[in-house]
Every structure is written in structure tokens, then in C-alpha cells.
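A protein chain is absent from this complex, but the other protein chains hold their places.
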Amino acid sequence: MASLKKVDESRTNQPFIYRQYSHEQLKQVLHKMYLIRRFEEGAEECYTRGLIHGTMHLSIGQEASAMGICMPLAEDDQITSTHRGHGHCIAKGAEVRRMFAEFFGKTTGYCGGRGGSMHIADVAKGNLGANGIVAGGIPIAVGAALSSKMMKTGKVAVSFFGDGANNEGAFHEALNMASIWKLPVIFVCENNGYGMSTSTARSTAVKNIAERAAAYSMPGVIVNGNIFSEVAEASFKAVERARAGEGPTLIESKTYRHRGHSKSDRNRYRTKEEIEDWMSNRDPIVLFENELRDFGIIDEKGIQGIREAVEQEIAEGIEFAKASPSPDVSRVEDYVYTEHA
Amino acid sequence: MASLKKVDESRTNQPFIYRQYSHEQLKQVLHKMYLIRRFEEGAEECYTRGLIHGTMHLSIGQEASAMGICMPLAEDDQITSTHRGHGHCIAKGAEVRRMFAEFFGKTTGYCGGRGGSMHIADVAKGNLGANGIVAGGIPIAVGAALSSKMMKTGKVAVSFFGDGANNEGAFHEALNMASIWKLPVIFVCENNGYGMSTSTARSTAVKNIAERAAAYSMPGVIVNGNIFSEVAEASFKAVERARAGEGPTLIESKTYRHRGHSKSDRNRYRTKEEIEDWMSNRDPIVLFENELRDFGIIDEKGIQGIREAVEQEIAEGIEFAKASPSPDVSRVEDYVYTEHA
Amino acid sequence: MDAMVRELSYAQAIQEAMAIAMEADERVFLMGEDIGVYGGAFQVTGDLVERFGTDRVIDTPISELGGAGVAVGAAVTGMRPIFEFQFSDFATLAMEQIVNQAAKMRYMLGGEVSVPLVMRFPAGSGTGAAAQHSQSLEAWLGHVPGLKVIQPATPHDAKGMLLAAIADPDPVMIFEHKLLYKMKGPVPEGHYTVPIGKADIRREGRDLTIVATSIMVHKSLEAAEALAAEGIDIEVIDLRTVRPMDKQTIIDSVKKTSRLLCVYEAVKTLGIGAEVSAAIAESDAFDFLDAPIVRLGGLETPVPYNPELEKATVPQVPGIIAAARDLARGVR
Partner (left out) sequence: MDAMVRELSYAQAIQEAMAIAMEADERVFLMGEDIGVYGGAFQVTGDLVERFGTDRVIDTPISELGGAGVAVGAAVTGMRPIFEFQFSDFATLAMEQIVNQAAKMRYMLGGEVSVPLVMRFPAGSGTGAAAQHSQSLEAWLGHVPGLKVIQPATPHDAKGMLLAAIADPDPVMIFEHKLLYKMKGPVPEGHYTVPIGKADIRREGRDLTIVATSIMVHKSLEAAEALAAEGIDIEVIDLRTVRPMDKQTIIDSVKKTSRLLCVYEAVKTLGIGAEVSAAIAESDAFDFLDAPIVRLGGLETPVPYNPELEKATVPQVPGIIAAARDLARGVR
């Protein structure tokens, strides 16, 4: 099991990602982490300005987890995501313009404006979709892994879910089946300490959710979800294990959401201090930025360049969304069933 | 964890039940174990002769488990039972005549002929009912334990279920809640090796279901379910723990059903040898009988006396059932809702 | 009288009913997800946890099936739980306990037990929450003997019917439309009950009967007012209870108006309007019908995210006006 300490050690002898990935790739990672952050800040702003309706669940503060898990995945590997799925979607390769378009309810959105934030998906890139049902995507990922095994495609399936989801029966049933059938699936519990207002201490009988892996005879790994290298290394090993036909892994990625649960959250269940502490001392993007700087992989100028590129991408994405057409109300009954050719 | 070996040792220094219960009580236990066995054989015969319709699930071979768990319970402690619940019902204090009457669909049956074998209950004696839904009774027992805690009645709730039930989401959700709320409930998994035709090896990712207790931070105890003393001791400790407010326990009682799953079972999934071995070498009644003889608690004559008493009880029970009236069809809509006074 | 002019929101009315019941009877308690310090996803339980403590306002883990089962077990052993689903859509996870256990336990056990359980289901569309957070599933539970199913449409009824539900010895399922939570209306102080199983004539009329449920009652009343200007006099019946359904009130109304329009938000096919229509078509009111029985229900689609599409999937006032006018005028 990785831990904060481990990373410090590894500084001395090159942490996993520096052995595994090129500097270019690592800069790309930083770029994408910014992109996730700025996408959500942009979406939040659009929401506040009334350009986006409904609600949304922001993963700000969890970017390293989404990126680290997706880094070792191939484009055709598949994921099932959650209500807090913007980061997963971008990390798996989605374009922010089509995500914004979806949030704006436009035809150019990934779901043609039918899904919105809670169902954001990018099937072409292997994202089978966010899910409005807590733990709803877990058995679906196991099904994707079953397809992979039956069709011998070599694909790996990843199911993202939160700490709150681990108390759903679907979690139990899905992990058990994945284990007895040795399926190529990775269960990623992004433990941000709370299911809505309910802390894991109040909702979950074990201290670490990874401990539950033993109940399914699969490895349970705990990583600091705010340190990209740790997450990527755990994911890499789990992917190797899955592709080798050795079965599933449960990764618990300990992280934190900076924002409230959704757009209606009085944040009564956690202290200002706690939030402040995570924001100022454990921001995954700052940590990764510093690491890349320390390793001389990027300098201020490089960072500035990325920031600016991202700003432009976001601005263009929002413009694209605004300019895109809304679906015609007469088409409301499309897609209920598959149109026969 | 208790084990076969342990009992042999304990022969030297008195196993639990001989320290805990009087000879009279132990003879009563033997009496009830016979009663369960003969009740089910009698029901089976009535079924074969077409006197009972539907289907039934016989617990023949599991009598020590039902008796051992219920032995330390007070009359007002409550249990939730399963489709294989005849033994639980008798062990908790039900009269066989009213059980037969229920199987015959008569008004004198415990459920007025509305429930039959799959819903046999005896609320007055704390049996909240067998259940047609695998794992359906587990959360209900947790609810009974919650009532006990809120109303400070000191009652303990016991949930019986099978090995197959441990893969249901309800099992996971219920054990987690019982643990975080420290409720006075005991989870008893009667592991007879198979869920219908599916062996635990094929259905369950862990070797021993008790190992899953760790996922809920509660003690997991494995006992030889065919040895009354072992089961009773584990139950006694779990009851003490529950009454002391220390929370739930998961007891895995390893046993075997001599009969097929239900009345429609071709027994294709297990070998004649396996069945034969359990029947001739591990019959819980024979084991207990021998133990009582070895300890000089009962002799042949005493055993004969019990056997005869049981025969009579069964015969009278069947007569009572036959002689009882069937419900009037015009009353079919009774009990859907509570009749307002 | 002063008490009568006091206005509360629908959510406040529910909260007040729960508080009154909890004050009066210590067996009454609340279970649900984030109903404590968070106050509930729709702030219905609000600050009740501060008044009654975490022992009686219990935050459950995210475990709908197990949570519902715990509530059933508590109800059958002497407590009176009020279980809140965060969204009615999540009841799909708990149907086993609701339908196989709570609804049938008394019957299966030959009357040996009762299950005094109340479950609350925030339902309906209109919040931009898309297909998995916008369903109206009351018809499912209305199909299940052993349950009682209600849909209060006003703050007054929300409080009175909830108090009736808590006092009821059997399981009562309450569907609350999310868009009603903020609606205000007069709510009497203190304890009172509104009977389960009685429909309410919200507006008397001669030309046409509209039977509406939940939020559609208000949309139908709005349509009725608009049509009054055109000289069409509409009777609007608030069904209020899905099971047991108050057919007599509808029959009597149809005998008077000879025309029936059913308005409900759920998917049209097999929604409440199907039962209302069938109940009239097989009653002695059939001979009084001068026109087909018309149903306005939700479209045969999941609820989409886009707000314009979302609105298009459920009946709106203009559509009700058009349908009512055509029916009253005999246009086919």
C-alpha cells in the first residue's frame, strides 16, 4: 500500500511516473489537470450566471485521482463514472466543448442535451457515462469486463465510485462477481470523506474502504488521491493484473472535494478549517506542479503557457456551447428506442 | 474459533453446554432436535401423499444449528427466519400442530393458512417469520434490533440466513448498519455448502463467510453447525455481547442439508458420496445423542422415551391439522389491511 | 380564525406534521439519507435533528434496500418509522422490502402483525435533474395491495394526510412533488388529519370533470379559471389518494358533467389516469358519458435534461386548456 511517506522516499529514487512516462506526457497530465479544474470553475460560473440549469457536482480537488487512474488506460478501455464525473470524462479524453454543450443542453453535447452533467459520457473514448444512481455504474463496469473476457478484446473496465457508494448492495454484489469470475475490472473508490453530508465514520463500519477488498479476495490498495504519481502507479499495477487475467483490484483513492456536495449545500457538516486545510496544503494540482518544477520538467514559463492554452480552450468551449443549437422540441421522443434502419 | 478438534479437548474439561445447562434442559434439547427432524419427515410424507401442496425446503441435517442458536435466547428475543425455517420455528418455541395446520392451509395454522411453509411464523414466541426472499429477513432483524435499542427492551434479534444469501446486497447493507449503530443483533449464516445448486466455491469470493465480518468490524465466528455445544456457545457469547450493547456478531454455522433444495431437485450438483458421508458420519442428532450418552446424561431407555413422545406429538399434530377447518373463501380479503376497531 | 390564515410552505407543513407526531409519540422517528445535519435534500426535515437528536432523526448510509428493511423491521416490532427516500427514483432499490415485505407481511402472517410504516418519496420532474431524478412512480405502488398511496397537493393536505399516515396501522407511501415543496398555503396549527382515501373537489363545475393528481391539480385549476372566461365551467377533483381510490366522488361528478379528463405527470401508459378512466368506464357513470375519456399524462419517454424538452414531457397549462376546451366543446 502506498502512503504519503512512500512518496517522500521515492523522491530519492524516481517515483513511478518519472520512470514510466516522458516529460511531454507529464506536461500533458498537468495540462489536463488544469483543464478539469478550469472546466468545472467555468461550468460553475455559467451555472451561477444562469446559463446552465439543474444541478452539478464538482470534483475540484480530486483531479489527480481522475488523471492518475486514467493515465495507464488505453483509449478503448472503458469506464463507468459517477454524478461527480466531469474529471473522469476529461481524463478519459473528452473534449470540453462538447461537455459544455451538453451542460447547455445543446444538440452538439455528448448526449444531445438529453443527459446533462449527471449523465455526461463519451462512448467513443470509452466513457460509458456518469450515473445519477450512486453505485449504479459498478455492476455495469463488471458487465463491460465480462464482455471483454467473452469477446477476448483485452479491454479493461474501470468503475469510479465514491465512499458513500461502498455501502450500497450493488457494490457488494458487483465486487463478489468480479472476483469469482476473475474479470478485468478495477474498482476505484474516490474517498473524499463524505457521502453528501455523511462522513465515512458515520456511514461505514470500516476505517478504510480498501479493507473491504478482503471480503472479495481481491487486492485492496490505498493511495493518496491527491498525488498523481501514487494514483497512476496503483492504477498501472491494477491494469497489468487485469490484463493478465488475474482479476479485479479495489483502489481507494483518498481525496477531498473543495466545493459543497452539489449546488444546494450549506456545508454544515464540515469545518471551514478542514476545507481550508485541504485547499491550501493538499491541492493536487499545486502538488503536481511543484513536483514537476522540482524535477526540472517544467518551469514558470511552461506553466504559464499551459495555463493560457487552457484558458483559451475553456473560453472557446463555452462559446461553442452558446453558439450551438438547442434540440427541436419535436425531437423529444428520439432515442427512446433504437431507430430501425 | 471453535472447531471439531476443540470439542474433543473439551470432552476432558466439560464443553460449554454441560457447564451452562442442566441435564433436564439438555434432554429437552434432544427432544426438540428429534421433534424438528420428525416434523420435517412427517411434512415430507404428507406432501408426498398429496396432503400438503406447494413446495417446502427441509432443514434435515441442520437441527443442531437451529437449536444451538436459539438455546441462549429469551422467549421475547426475536428471530427472522428463511425459506428453510421449520427448525428455527420449532427451536424458538412453536407448536408442531399449528405448523402442520399451516402447511395444510387451515385456519388453525400460525398464518391462518395464508402463509404456508415459506412464511411460517410464531410472533408470540418471537419468530417474525420465514421469508420467501433470500436475505429478505436480514434488514428486518436489524430493524427489530433498532426497536430494542430505541425502546430499551433489552431484546436481542437473530437473523438466520444461508450461504447463498451472503451475496445479496441486503446482507451487506444490513451488516454495515448494524455495526455502525452497534445494534443487538446476531447474524447467523447457516452454511450448508450450497445455494440451491450453486456451491459457495462457485458463488462466493471468500472461503469462509465469517471472513466477511471484518468488512463490518464485527466478530466473525465459525462453528461446526452439527455440534450443538459449539453452536450454543457461540450464540451465548454473541447474545451476551449484544445485550451488553457491544454490537452485532456474525456466526457462520457450517452444516449440510440431507435433502434436496426443495421438492424439485434432481441433486445433480453434489455426489451421492458427499451426501452419504454427511448423513452417516455427521448427523447432528446422532452426534448429540452419543455425547449425552457418553456423559451419562441419558440412556437408551431415556432416548426411547423421547422418541416415542415425539412420535405421538407428530401424529397428534397431523391429526389436528387434518381435523382443522379450511378458511372460508369469502374471507380471502381479510388481513390485507389492519381492521379498524 | 387566526390559525387558518397562517401560511406555510408544503415542506414546512410536512416538517411540522413530523414534529407534532414526534412530540406526541416517542415511537415515531425519522430515517433517511442526509436528513440530519444536512436537513434533507429538499430541506424537509430541516433542523428537526436539533430538536429531536440523532437518535430519532437517523442519517442512514446510502443503502436504500437495507434502510427500508430496517424501517420495516422497526415498524413490525413497535416503532413508527418515517422513512425518507432522497428521490423517489431510488425506491427502485427498495421495492423488494416495500412490496414483498411491508405490503404483504400482515397478510402472509394471517393478521398477526401490522406494519405502521410511512415512506416519503420526493417525485416528479421540473428541476433539470434528468431521467434518473425525475420519475413519477406512484402507479407502481398503487398496484400493490397492502399499501396505501397518497399524493397530497397542498400544504394543508401534506400536513393533515401525513398525520393520518403516521396514525395509520398500515404502510402508507407518500409521493411529494418536488416543485410543491416551496409552494405556500394556509395550514392550521396543531394536530389535525385529512383522511386517506377521500378525493377533494377543488372546484365545482358543470361542463367537464378533471381528475388531477399532485402538482397537476394546480395546473388544472389554472386551466379551469382560464376556461371559465370562455364560459366553460370545469369541476376539478384532486384525487389525493391513489390506493384506495375514491371512485364514488369521481362517479358522482361525471354523472353531473358527462365528460372526464384525467391529468397526471407520470408516463401516460399505465399511469393513474388509466385506472381512473377504467374505473369510470366500468361504473354506472358510463351511461352518462357524452364523450371519450381523455387522458393527459407524461410522454412515453424518460425525462430529458434540456429544460425545454423537459417541460414538453409533462402536461402544462396550455395543453390542459386545449384538451379541456376540445372535450367540453365536443371537438374530436
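Read from first to last, the chains carry the letters A, B and C; within each, the first residue is number 1.
Everything below uses one rule, namely that contacts are C-beta pairs under 8 Å (C-beta built on N, C-alpha and C of every residue); 3 or more make two chains touch, one makes a residue touch a chain.
Predicted model only: the values in this text are computed from it and were never measured.
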Residue among A:G54, A:G109, A:P219 or A:P284 that touches the chain left out of view: A:G109
Touch criterion as defined above, residue of C:A11, C:A224, C:A266 or C:A324 at the omitted chain: C:A266
Contacting the left-out chain in the complete assembly, out of C:K104, C:H156 or C:K178: C:K104
For chain B, residues in touch with the removed chain: 53-55, 102, 105, 111, 113-116, 118-119, 131-136, 164-165, 167-169, 195-198, 202-204, 264-266, 268-269, 326-327, 329, 332-333, 336
Those residues of chain C which, in the complete complex, touch the missing chain: 65, 89-90, 92-93, 95-96, 99-100, 103-104, 107-108, 130-132, 135, 137, 139-140, 142-146, 243, 245, 266-267, 269-275, 277-278, 280-284, 286-287, 289, 291-295, 299-302, 304, 332
Residues in chain A touching the chain absent from view: 78, 80, 109-115, 119, 121, 123, 128-129, 131-133, 136, 138-148, 150-151, 157, 169-170, 172-174, 176-177, 180, 334-340
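Assume only the chains that are shown with their structure count from here on.
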Distance-maximising chain from chain C - centres being C-alpha averages: B
Whole-Å gap separating chain B and chain C, where each centre is the average of the chain's CA atoms: 41
Chain A and chain C: spacing of chain centres that average the CA atoms, whole Å: 37
Chain C: positions in contact with at least two other chains: 61, 63, 65-66
Multi-chain contact sites of chain B, meaning residues that touch two or more partners: 169-170, 172-173, 176, 180
